[in-house]
Every structure is written in C-alpha cells, then in structure tokens.
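Note that this complex is displayed minus one protein chain, with the remaining chains in position.
== chain A ==
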Amino acid sequence: MAQCGGVRVHQNQFIMSKKPTVQPALHKVIMVGSGGVGKSALTLQFMYDEFVEDYEPTKADSYRKKILLDGEDVQIDILDTAGQEDYAAIRDHYFRSGEGFLCIFSITEDESFQATQEFREQILRVKNDENIPFLLVGNKCDLEDKRKVSFQEASERARQWGVPYVETSAKTREHVDKVFFDLMREIRARKMEENKANNGRGKDRKKKSIKSFLFCYKH
C-alpha cells in the first residue's frame, strides 16, 4: 500500500482483487440537540420508517444502515446522543469521531433553538474545524400552529454559521431523508478534499506505535 499516490482507479482494482467485497464508504453522522426535540424520532424514522410517539430520553444509541447515495453504496453510522446534560462527558467522545452533525431543535420550543448555539460551539471546540459538515435542523414542522421559532430566525443563524437550514417532521417524514442525504453528501465531498490534500500519509505510522502501546488495554 506504500505506493498509493498515483491512480485511484488502479488502487481500487487492487483492493477488489484482494477482497471480493469492497467495504462501502462509511459516514459517521451525529445527532445533537436539546432533550425532546426529536433526535431519536428522526433517527428512527430514517432507519426503520417508524414514528415513536412516547418519549423516552436517550442516553446514546448508534445505528448503521446501508444506503444508495447518488448511485454509490455507502454505509451511514448514526449516533443519536443524549439531549440531557447528564451525558455531556460521553458526548464529547462521540463528537470527536463524528464526521458530520445534524444539530436539531424543535420549532415549537425557543429554548431548544437557543441551545443549538452551545452545541455548535461544543462541536467546533472538539472538532477544531469551522467547516465540519453540519446541518441546522428545525424539527416538528408539522406543528405549525405551535411554532415559536420562525423560519427567518433559524435561517439567519444558519447563514451566520455558513450551514444549510432544513425544517423536518419526524412524524410526517418530511425532509427526513433529505437531511441525512444532504449531510452525507457534504461528508463525502469533505473526505474527497481531504484525500487530495494529504496523499502522502506519514501520520499513520506514528499512530500505529501508539496503537500497539495501547493494545495491552484491550482484551
């Protein structure tokens, strides 16, 4: 694998011949937002086409799904985090490994919208990357009569952050697929950029030595 600089197609073929099934690209998506805004509902709707009425706070849940993204087989890993502050410590660990974020609030609850600011900051702090794939999502858009956060207000914040804003309804499935697919496209684009950027990989060597050192902790 040392000579991986030149032709990408060639490299792919090489892997193909070695392993009959190529591992599809894996994108890691993290759901963040305050408690009760519908992170789990969106996730479950996307994963299993089901809408769960009863609320049960999540500690952390993770899902994997194979999907077709613009004609390409990919896998999506979704991590549904806890909205409650109780699990903030664990949240950090997941944020670090996330490749894209859906930052969700409920359009019926202003507090949850305000909280997105904090989540954004936390993510940027952990990822240390202004351009991390990120979508601001206003959920529960089926409850138009209970709306507390206007579309303009939310779009304005998204614009400031330089991210897209989408309104969804986990109940009616409106824009549910869209947010996940949009985010995955961003992640994919981002990864391509990165691949171009660091073709010479000297980093991995160093990491390996750390890995072997850490190995004694594993069982």
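In this text, a contact is a pair of C-beta atoms (placed from the backbone, for glycine too) under 8 Å apart; a residue touches a chain by one contact, two chains touch by 3 or more; residues count from 1.
Here is the rule we use: contacts and distances are computed from a predicted model.
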Listed names "Eukaryotic translation elongation factor 1 epsilon-1", "NAD(P)H-quinone oxidoreductase subunit 1, chloroplastic", "RhoGAP domain" or "Ras-related protein Rab-7a", with the criterion being the UniProt name of the chain not displayed: "RhoGAP domain"
Omitted-chain contact residue, chosen from A:46, A:94 or A:180: A:94
Sole contact to the chain not displayed, among A:77, A:153 or A:174: A:77
Of A:62, A:131, A:160 or A:199, the one touching the omitted chain in the full complex: A:62
Interface with the unshown chain - residue positions in chain A: 28, 60-64, 77, 79-80, 85, 89-90, 93-94, 96-97, 207, 210-211, 213-214, 216-217, 219
